[in-house]
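Here the complex is missing one protein chain, while the rest keep their positions.
The first chain written gets the first letter, and so on, giving A and B; residue counts start at 1 in each chain.
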Amino acid sequence: MSKLILTNVSKSYGPTRAFKNGDFALEAGEVHALMGTNGSGKSTLCKIIAGSVKPDTGTVTLDGKQVNINSPQDARALGIGIFYQELSLATNRSIAENILISQVPLQFGLFVNRAALRKRADQYIDLVRDVAGEGFHADAVVANLRSDQRQLVEILKALATEAGILIFDEPTSALDRVQVKRFFEILEKLKGEGRAMIMISHRMDEIFEISDRLTVICDGAIVATRKREETSPKDIVELMVGGRSTLADDDGPQLRTSSIKEDKPLLSVKGMRGAGFQNISFTLKGGEILGLGGLHGQGQSAVLRALFGAAPIHSGELYLKEEIYRAGHQRRAIRKGLAYVSGDRVRDGVIHGRPIQENTVPIHAFRQYLFLTSFGDLSPKLEGALAKLSTKFEALTSSIDSLSGGNQQKVVIARWLIDKPEVLFLDDPTKGIDLAAKADLFALIRELAEEGLGIILYSSEDAELLNNSDRILVFNGGSITRELAGDERTRFNLYDAAYEVAS
Amino acid sequence: MMNTATQTPSAAQRFKALCARFPFLPALIILMLLFALNGFFNANTISARGITGLFSTYLALMFLAVGQSFVVFAGDIDLSAGNILSLVNVFIITMMNASAGDGATTLGIMALGVLVGAGCGLFNGLLIAALRLQPIVATFATSIFFTGIALYVLPVAGMPAPMIYWQTYFASFFGLPFVIYVVALLLVLIFLFSRSKVVLQLLAIGDDKQAAFQSGLPVTATRIKGYVLCGVFASFAAFCLTGDTASGDPLVGSAMTLSSVAAVVLGGSMLSGGFGTQLGSLFGALTIGLIGSLVYFVGTPASWQNFVQGLAILIALMVGILISRRS
Partner (left out) sequence: MKNLFVMSPSELIKQPLFVAFVLIVILLAVGEILSPGFTSLDQIIRLATVAALLGIVAAGQNLVILGGREGIDLSVGAVVSLSVIVAGNLMDGMNINIPLAFVLTIVTGAFFGFLNGVGVTLLRIPPLVMTLGMLGVIQGLLVVIRQGVPSGVAAPALADFVSEPFVFGLPGILWLWVGIGCFMAWLLRQTLFGLRIYAIGSNEQAAVMAGVPVRTVRIAVYTLSGVFAALAGICLLGYSGASFANVGSQYMLTSIIAVVFGGTSLAGGKGEYTGTMLGAILLVILQSILTTVNIDEFGRQIIFGGTLLVLMVFYGRGKGLRA
């Protein structure tokens, strides 16, 4: 009998379907990996099991009995513990308090038993103490910890629930090799105790090292479950991308041929260092699409944000059209003709609750020193920019929240198209948007490159990079470790470079 | 990383570490400074008599600020705290005047007063945590509501407290003034609450409500508890105020609400929640008191006193926030 069975689970957020028709079974004593591209619905599935997301339909069966999980408290009571990808730590509290926050040892039922709290927390801290680095002790405040240490705290917090079912949603993204090794040793031990575990990771090697079975999710639907012995990374990748070719999209355009016209560099970067990246040097020419590849979070976003002035640069030289360019301020960057589109449109792009026109106009208004925004006169320009991406909308005055994710992102991109920029930074611009919108977006990007724009594209989807870049710089641990150009641009080379020394 | 760690910590770093361990430290330093300045300009203020006087005047604000801390810890606010104080004040005054006036009855009436405070807090908590109204506007509305009830209980100010009540407040026992015992009791309460589960949970909620919920904390119930505790402490504050003023006034507390918020911030707590101590709030209340007396003793012209006091509090608030942000 399976430990946990989900039947017909689905969840939508407004018009966006996060998850549909999920049937999923978890056995005792296994590590069950969930695989899927970004935004495929893995985290939603985990949160439904942990009670923090309410499913629209579906039933959960635990140990053969149907249960209702109406809150994280219910989940805890039923023996389900979870590691949240975005972490669920109280940053001003100590490590010990965080680990045991929902099960603090008490005196007289009212007071925190500090001695017992520390003793119990230490039991868990001891599991990782020697690999956690400096300053990792029961009384350390979480706010002062490094990101890998915070991740360890969240791991210990999940372990401390001593739950029969443990969910780990990307628990290793900030951990180093030694820490991951220790974590896997702990998981092996738990496996021996008969605990059931769900694990999400983007590192294929880790998944194949620790998991017993793998379930692949694609566009919010479970497509297959495989035993580890009976599958291979290649097999899984094929399933993840939904049967599309592993080399590049069959239906999409083939490898791009360069549209570089001038040989003069548009943007050159020499020895740039900042938070999350170091020793970055490259040049970008007009008409070129430069891809940034590698595993998620290896410094690609950090570099783009720093170039746009949204994060500090500690050292290095930058030249824009062969003139020294001082980064550090978004407004200066915009004036100089730099443009930045974030994949996190909810955080960095969309001005929520406001009409589409107000979401399209700000860059134009800023660059043209407009005082009035008389939308009557502006609307042809706005509509023109939106039409370049075939954006679907009812009226310019409709709220941006009435659009699908893909169309919202198109509006955010359209903002940059009214006054054409010189350089366009695309920071994983297709995250969580539908396939049609992606196709429109890449058609536009190619067109812009033809017009002479320099474009830097970071994408967490390798097919997008392979299909659209003239060159690909592969990032690893905050540095550029490999450059792929011409025929080297294959999925194999990209994977090889990204995974070779996954630090 | 390595070389900074091996260096001996500088004075600034050590102060930072101390502040992290004792968040009320900046508040305590400001308080000691004010205390010394007060003593410098008028030695009487640091005599036993002067301190007793300070305590008896500002005990109510101390209790109210400590109560306000419970909700501020969770990122909430209670703009009705002072009005709860007024309500309890007129409630116990009218009850005591209607009763025999012996000690046991008085204590019984005070117990009822605590229930009144707790009930008001429960009402606030249900509106905000369960019905999800905005704390600022909801407690403003309840403040009007509570004032209405207070006016029903006692339409005009002036009903005197029974002699036994205020005489006790100003009496001495075993050579120590009564208010000193009350301060000691408040310190014990603060100590106990600093170790309590509820305060830990309130702070975790204030840190990140969603994270606390996802961690399985009873967020709604805990926030309600915070408001109830705030109401209970407002009733304690009312007992002290009644002792100090020896009369009932249905509007006496409304001006104290914002002072209690200022005291909490002066004490180093973050208004957005998640960080703070109740000892700090107590220091904050005393800071407000000492600023008042210092302004008087340095010889500020009478008409300028409020202005200088307001300016000093604003500066103290800003300095406090800037210091705690540094550390």
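One rule holds in what follows: contacts are C-beta pairs under 8 Å (C-beta built on N, C-alpha and C of every residue); 3 or more make two chains touch, one makes a residue touch a chain.
Values in this document were obtained by computation on a predicted structure and should not be read as measured data.
Q: Among the options B:Leu18, B:Val137, B:Leu176 or B:Leu192, which residue touches the chain absent from this view?
A: Spelled out, the listed residue whose C-beta touches the missing chain is B:Val137.
Q: Check the options B:Gln13, B:Ser47 or B:Gln210 and report the residue that touches the missing chain.
A: Hidden-chain contact among the options goes to B:Gln210.
Q: Would you indicate which residue among A:Ser10, A:Ser40 or A:Ser71 is in contact with the undisplayed chain?
A: A:Ser71
Q: If the hidden chain were put back, which residues of chain A would touch it?
A: Output for chain A: 13, 47, 51-54, 70-71, 308, 310, 330-331, 334, 340, 342, 347-354, 358, 361-363, 365-367, 370-374, 415.
Q: Please give every residue of chain B in contact with the chain that is not shown.
A: Counting over the whole complex, chain B touches the hidden chain at residues 77, 79, 127, 131-134, 136-138, 140-152, 155, 209-210, 213, 219-220, 258, 261-262, 265, 271-272, 302-311, 313-314, 317-318, 321-322, 325.
Methods note: only the chains that are shown with their structure count from here on.
Q: Between chain A and chain B, what is the separation of their C-alpha centroids in Å?
A: One centre to the other, that is 45 Å.
Q: State the interface residues of chain B toward chain A in the complex, per the touch definition above.
A: 1, 5, 20, 192, 195-198, 200-201, 203-204, 207-208, 210-218, 274-275
Q: Quick one: in the complex, what on chain A touches chain B?
A: Contact set of chain A toward chain B: 50, 52, 71-73, 75-76, 82, 84, 87-93, 97, 101-102, 104, 106, 110-112, 114, 134, 141, 144, 157.
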